[in-house]
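Encoded as structure tokens, here's the structure I'll be asking about.
A single protein chain has been omitted; all remaining protein chains appear in their positions.
Labels A, B, C and D are assigned to the chains in the order they are written; within every chain, residues are numbered from 1.
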Amino acid sequence: MLQRKVVIWLIGIVCLLGTNPAVARYNESHMLAKLVKEGKLPPVEERLPEEPRVIEPLEEIGQYGGILNVADLDPYNAIDARSLRRHGLFRFSEDCTEIIPDIAKGFEISEDKKTFTIHLRKGLKWSNGVPFTVDDILFWWQDIVLNKELTPIIGRLWKPGGELARFEKVNNYTLRIHFAEPYPVVTQLGHSFGSGQGGLYDPKHYLKEYHIKYNPKANEIAKKEGYEYWWELFKVVRNPGYNQWNIDVNLPTLDTYVIKKIALDYQVWERNPYFWQVDTVGNQLPYIDTLIDRLYGNQEVLNMKVMSGEIDIASFSLLLSDYPLLKESEKRGNYRTFMWKTAIGAAVAFAPNQNHRDPVLREIMQNIKFRQALSLAINREEINEIVCFGLAIPRQATVLPTCSFYKEEWDRAYAEYDPEKANELLDKMNLKWNKNQSNRLRPDGKPLSILIEYYSGEGPRTAICELVEEYWEKIGIRVALKPEDRSFYNQRANAGLLDIGLWHLDCVTELHVYGQPHSGKMLSFDGGCGWAKQWELWFNTGGKQGKEPPEEIKLFYKDMEDWSLVTTKKEYVRLAQKIFDFHAKQLIYIGTVGMAPWPVIVKNNLKNVPTQGWWSWDSNFWIAFEPAQFFFTQ
Amino acid sequence: MSEDNIKALLEIKNLKKYFYIEKGFWKKIVGYIKAVDGINLYVSKGETLGLVGESGCGKTTLGRCILRAIEPTGGEVLFRTEEGITVDITQLDKEDLRLIRKDMQMIFQDPYSSLDPRMTVFDIIGEPIVINKIAEGKELKDRVKDLVKVVGLNVKHLKRYPHAFSGGQRQRIGIARALAVNPKFIVADEPVSALDVSVQAQILNLMQDLQKEFNLTYLFISHDLSVIEHISDRVAVMYVGKVVELADTEELFFRPKHPYTEALLSAVPKLDPRLRMERIILLGEVANPANPPPGCYFHPRCNYAKAICKNVEPEWQKVGPDHWATCHRAGELNLRGVT
Amino acid sequence: MNNNNSLLELKNLRTYFYLDEGVLKAVDGVSFKIKREKTLGLVGESGCGKSVTAQSILRIVPHPGKTEGEILFYQNNKKVIDLARLDPFGKEIRNIRGNEITMIFQEPMTSLSPLHTIGNQIMEAILLHQKINKQKARRLAIEMLDKVGIPIPSQRIDEYPHQLSGGLRQRAMIAMALCCKPNLLIADEPTTALDVTVQAQILELMKDLQKEFGMSIIYITHNLGVIAEITDEVAVMYLGKIVEYGSIDEIFHNPLHPYTVRLLKSIPKVGRKARMRLESIKGAVPLPLGLPRGCRFYPRCPQFKEGLCNLDNPPLVEVQEKHKVRCFLFG
Amino acid sequence: MVIVLWAVSITAFVIIQLPPGDFLTSYIMKLEASGQIVDEAEIAALRKQYDLDSPIHLQYCKWMWKMLHGDFGKSFEWNRPVRDLIAERLPLTVTISIFTLIFTYLLAIPIGIYSAARQYSIGDYTFTVFGFIGLATPGFLFALILMFFFYRYFGISVGGLFSPQYQLADWSGAKFIDLLKHLPIPVLVIGMAGTAGLIRIMRGCLLDELRKQYVITARAKGVSERRLLFKYPVRVAINPIASTIGWLLPGIVSGQTIVAIVLDLPTVGPLLFRSLVNQDMYLAGSSIMILAFLTVIGTFISDILLVWLDPRIRYEKQAR
Partner (left out) sequence: MKNKQDKTSLEEKYYIASQWQLMWRKFKKHKLAIFGGTILSIFYFITIFCGFFSTQDIYKRHTQYIYAPPQRIHFFDEKGFHLRPFVYGLKRKIDPVTFRRTYTEDRTKKYPIYFFTHGDKYRLWNLFPTDIHLFGVKSGGTIFIFGTDKLGRDLFSRNLHAARISLSIGLVGVFLSFILGCILGGISGYFGGTVDMVIQRVIEFLISIPTIPLWMCLAAALPPHWSPIKVYFGITIILSIVGWCGLARVVRGKLLELREEDFVMAAKIAGATDYRIITRHLLPSFLSYLIVNITLAIPSMILGETSLSFLGLGLQPPVVSWGVLLQDAQNVRSVALHPWLLIPGLFVIITVLAFNFMGDGLRDAADPYK
């Protein structure tokens, strides 16, 4: 055993000595080397681009080989496996403050924020060896986005100020995108989802076959496959990557791994021979040859598999509440357990419905004192203690401290536990107690009661709600809880029928907090809570429908609009602070605890995985930690 | 038959009851069992008509059809009421049927299943009285007590449930129930065949006593020829849904006209070891009513069968005074009766 | 009365059932002898213990029942076996059952397994007791079926019981009982469930077969007519005891015990003057559970003598040769 | 039978239509949850593609029409023909079902026989109590506890039917043995309730049969007690039980879904459940149809089996 280790180390040293990027000599996995020898694959130098992306290994230069076993629970949310292999033209830094070029070599945003230039790597190839060029991006834009059948209506992201963006091919490796107005939100493109396959580019050479524009017989092919129209099949083949389980096995990719086999309960991925990353000594990445993603039917089986060491790396499908169990089973499962921070502003945020149908309740909800009282009545420390092992941060619902415009006071706004003050505020609102001092009364004499409808999945909502129910009952508000099915909750929220909306507050990092109208929860009138659907309608219809909001809300809306068009950093910070000051004062969202920790499981022999990090969708989970450089010590 | 019509309390004309054989999901009728196949009979007031036959010959079905306890398939059952009106029972509606049933009752074979185990003796006997609103309150009590005395049971036992009684006693309860509505006509369906020999005599005696006391008319159904002979004034012999012979008891037992009757009489074991005699042993067994042989149903077992018997169904014919038989050769044969 | 002529002798046979409610004395001190090639009739009303007596002989009394006394079986090789001492589940008794002593039952439908062909069931009996192969057993079974008068036996042998009529089923039962040529056939109400015409057939058959096989028969029935028809000797049972025992002629023409007398009088007879009043026995047969002291019949007896009948159990006295009575009237 | 199936097909269709929203709504929610951007336009296109815009009765007719032609449609979620998906799951489902059946019968019948033959013995009481406990324990709880128990004390990770190294492998002897190793727990859990019930039925039937006259006949023939028990009453008592195989099979396939979910077995049940949750219309509908069809067919098979096993019924039908 020892001998073997020594030998491997020696090989490692030899590799180190022999691979100098300056010499442009690259190393490859034994698996690929074999294929090259057999003549089935061109040599590694030919497969890599002129300037491969060089990744500095976190701890040490890795070793090739091994199978990475990953577990997921849902083909749509096969996040662990997906973020371990997916790439975009760009990605966000771990804390979502920067955009880092990934597939692309780099980008520029013009001074006026109207032009976005992307530089691609020369010689970068698809997983089948076909070169990747600007044409692939243009194919996506012209033949998919601009195709009426594939995209009947183009999303707002590509129409700042209502005018469609313009794509300009400078050369095979340079692309310019022009917008009609200053458009800083374009940084959203830096997210690896948005700039990944299906998000900004598609393999033209492969998909051409299925596109009517390039292949007049496309309709016939579709019919043969059991579809009516070519675009139906085209969509299936193209697979923008939502559902990991219906990927076309032959679809070329730029990702780390290429799909080899799909069964109902597992997938096998193998290394992309044309993968374009190398480590500092010129080893072509990834180190690990194979990735197997297993789909488990339920959380408990997945936990058991993790605990018995059958899973090499896991996080997305784990639960904080299972941490003690996972930690205790470390030895048996031969893994390490880390606690990472999440980029969630509030595990549960409440949004009192400002446009409630009941005028009496609406007036109460719109009263800022009422929202302040609700917030003050919540014992955040206790929630933290009970639900998050005291590891989260009791805070108001606001952006993360990593944001450049962050103010600490937002965190603390009405976030202390002060039921007396809350009662005082309610007393001031003239919400009187009933005879036996058990409940406050509304001005119309009815008991003041709130129904909390909520979707019971995603995080510890039920536990927090049960606690909040009690806190609020203490200040005389009768609370009823009603867990609901997700789709039903969304229907109710969308229709603005809730008394008080409830969702977790995500999209609160620098690069995410603004941008896409849908994701920036704090900048919307919905945010999964439907807290001001009438106002939203008023804005959306230009005042034709819905209810006219008060002046301050109009101002708030204008600030948000303005913020998405700023061109200078100073203006950017000023407006952002104005917006979140407003939030902190108005308490549109009432937070509980935020940045709760997240368990991460890494097998002991899996190296180059950081022990501390941000576990968040915003930075696309694993991708921020360069999973291609993870490796197994042999 | 016509001359007797005047005194007949009950007359059955061409009565039929077919059971359908259904098959498959759609209950398609694939055939039928002619349990009662065109029977003509009459019962005079005050007499006992014995109905005898082997198992499956349709005698119980006939008894039930008469009371319309089961719906006959065809034919008429004419009953003369107290007022002298003759009604066809098969044509009555529910209400009238209920009224007429006061005059017609039934005694069942099985003394166990014929009494509701969940009712007291009082309730069982009182039920017909209550239903027909004959009496209530104290009058009801008195009446039930009287009935109980009449059938020879202890008045003290009225609160008991049937499970407290032996077979004979139960049969007495059954008889008391039948008598409760003052019927004129009673169908006794094998009332003694489930009883022990020593008890059987008690019940037979009781029935005879009651007949005298209340001027009852019985249709007495039994497979036991000795019991039939003992109790009946006239006897009808049934074979596979048809009456094959009908005559006064003595006439039938001593001068049978149908070969089946002869065989039947011969087959009964005699109560005297010295009388072990040569019997007429019939071949085979009673024909299957679902699939009877052509011609005379009895011909495969008949010692006297001729060609005609195999093909032609014999007519119901008068073979003597008050003596009818269904046999082609009834006139010519000289059959052996009881010796 | 020499032993050579006897086949089976019961001495003070007692079969009690130990129930929760008390001890049910189904058979309480029964003694009788069966001679070779003769027929003994065991007659009585329901609950008199006649069937249990038969079951006791074969030691197949159902669960809570216990058999005591002596059942001496004189085998052909002059060996005497006390069946009462054998283990009811043992090999010895099993070798006798179905071989030397066989039994037929009342209900021919339920007595045959519905799921096996009659051939299978007959052959089973043959194969159990005779060392022959299956083909031979089958031939033997067909032969037997032929003997009991089943038409086309080679076909019928493969039919199931429900395909046969009641009479044929009983014939098959008889074939099964006779296939090993038993010395003793116990017939427990074999014709009760049958129609009179069929009953006559079966009785005739049994008489013929007895002659042919030279076996003894214990014929159990409640029907005195049948008894008169077929038996040589009769034992009248009442509540677990034999009350009268004698030759067939004696019993029918000179009955002594009040019970026998009354029983015979209570039965309507064919050919008598009709509509005569029958004599009956008052009351009903009680359950043999917690019986009163004294003669078992006294509560129903018209000749009951206070202070005698209700105190002591009368002994079985031989009043005449071949005629015994259990009554104080004949002490 | 056809009518029942037709009624089931309508119900199946209604069942999958009844929950609020449709596949697309839950699909979009999922995408949003995982951070995808779905705009109205795409939704509209998808609606059209999945044919969710046409009236329900038309959707139903289309579905039926296709099904009658052997086309069960395509699963929205897996984007594969429903037929393939079910075909992928069916072999293992049937394997588990058969093993469960065998287990159930192997355990229940001898115990039932023992309990009946030794009625009111200590053994009888023990089995009775254990049987009832099996009947009384919620399957999912038992499965979970058993799973953890095996993990903790035997170090076996339960769930699924294969060890990781065999999951991807092609069929081989070793893989089959691996499968056999994984079978005990699911079979035990799934079979538990059924076994308990079966023991009761077997015992009851046998007790009835043991009192029958033909048993006495056989005894009077000199048949030994053991042979007596097995040749006659057991044979008769097994009939009603054996004939239940037909409807036990679909029962195991569909009824044990919960256990299969807990143990994460690759069977049809969890697939069906998942499709129902996601409102994967064609997959759910077809699964329901197939299960209902199995039930109807199962009942039919049971009838046939009973006829085949019991000559009484066999000839009764013929005679009629």
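The rule we apply is simple: a contact is a pair of C-beta atoms (placed from the backbone, for glycine too) under 8 Å apart; a residue touches a chain by one contact, two chains touch by 3 or more.
Computed from a predicted model, the values in this text were never measured in an experiment.
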Chains in view that touch the one left out, judged over the entire complex: A, B, D
Contacting the left-out chain in the complete assembly, out of D:S75, D:T93, D:T195 or D:T257: D:T257
Touching the absent chain when the full complex is considered, from A:E98, A:D358, A:E382 or A:D562: A:E382
Omitted-chain contact residue, chosen from B:K17, B:R80 or B:R101: B:R101
Contacting the left-out chain in the complete assembly, out of A:E98, A:D248, A:D485 or A:D581: A:D485
Absent chain, residues of subunit A that touch it: 299-300, 303-304, 307, 321-325, 327-328, 382, 385-386, 389, 391, 456, 462-463, 466-467, 469-470, 480-485, 488, 492
Interface residues of subunit B (partner: the chain not displayed): 27, 64, 67, 69, 98-99, 101-102, 104-106, 108-110, 113-120, 127-128, 131-132, 157, 159-161, 163-164, 174, 177, 180-181
Absent-chain interface as seen on subunit D, which is shown: 3-4, 7-8, 11-12, 14-16, 18-20, 128, 132-133, 135-141, 144-145, 147-148, 152, 250, 254-255, 257-258, 262, 269, 272-273, 276-277, 284, 287-288, 291-292, 295-296, 299
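Following the convention adopted for this analysis, only the chains that are shown with their structure count from here on.
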Cα-centroid distance, subunit A relative to subunit B, in whole angstrom: 91
Shared interface positions of subunit B, touching two or more other chains: none
Subunit B contact footprint on subunit C (complex, rising order): 45-46, 165-168, 195-201, 203-204, 222-226, 228-229, 231, 248-249, 252-253, 262-264, 266-272, 274-282, 284-285, 300
Touch list for subunit D against partner subunit C, complex: 212-214, 216-225, 231-232, 235-236, 239, 309-312, 315-316
Subunit A partner contacts - residues on subunit D that touch it in the complex: 19-21, 25-27, 29-37, 39-42, 44-45, 49, 74, 77-81, 85, 88-89, 144, 147-148, 151, 155, 157-160, 164, 167-168, 260-266, 270-271, 274
